[in-house]
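Step one of this worksheet: look at the structure below.
The complex is shown incomplete by one protein chain, all other protein chains being positioned as in the whole.
Now for chain A:
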Amino acid sequence: MSSTTTRRRPARGLSTTDLALVATFAALIAVCSILPAISTASGTPFTLQMFAIFLAGATLGATRSFLAVVLYLAVGTAGLPIFSQGAAGPATWAGATGGYLLAFPLAALLVGLAAARVARGNPTRFVLVVSVVAAVVTIVVVGALGTLGMAWRLDVSLKVAWGYATPFFVYDIIKGVLAAVVAASVHRAFPQLSARR
């Protein structure tokens, strides 16, 4: 570990605590992706994967949550079966849902950008802003990239692929609201999470 020649570094590197937060949230995303799904009234499996990704953004802010999701994707791609339904490896990228994987870090980043701006203010405003941003991200980023991935891999028109993506919007928007509410409590318990650095 002899990095003696790092004369200039873009901003400040991650502190040890930041690294621990990034790694632990990557683990949380992994656990939420493979926990047995909560079955809902309509029969659609409700996993907490998207909740954990939004929670990372709303709790850690843009940089750390982006890194947490990238770390999760890297370890899953390396072969640890932590993608949804216990999938693993490059196969998940090759399948029909590769677009979603690509959307995850962006979703965390954008929610994180918004959350960092309001984390030190009124909790109600925080919940409102983060919920709305997560809902927009669900459709504009996750829905769009998921659609592009399916359209490409399954060779269907964008309209058909968009039709495959839409049933998940309602659930993911609910998960975004939940993540916002939970993150507000987390910020109250750990004010140092959003401390200005």
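Note that in this section contacts are C-beta pairs under 8 Å (C-beta built on N, C-alpha and C of every residue); 3 or more make two chains touch, one makes a residue touch a chain; residues count from 1.
By definition in this document, contacts and distances are computed from a predicted model.
Q: Please identify the absent chain by the protein name in its UniProt record; candidates are "Energy-coupling factor transporter transmembrane protein EcfT", "Glycerone kinase", "Multiple sugar transport system permease protein" or "Hydrogenase 4 subunit B".
A: "Energy-coupling factor transporter transmembrane protein EcfT"
Q: So which of A:Ala30, A:Leu109 or A:Val137 would be touching the chain we can't see?
A: In the full complex, the listed residue that touches the missing chain is A:Ala30.
Q: On chain A, where is the contact patch with the chain that was removed from view?
A: Here the touching residues of chain A are 1, 3, 6, 9-10, 13-28, 30-32, 34-35, 48, 51, 55, 59, 67, 71-72, 74-75, 77-82, 84-96, 153-156, 160, 178, 181-183, 185-186, 189-190, 193.
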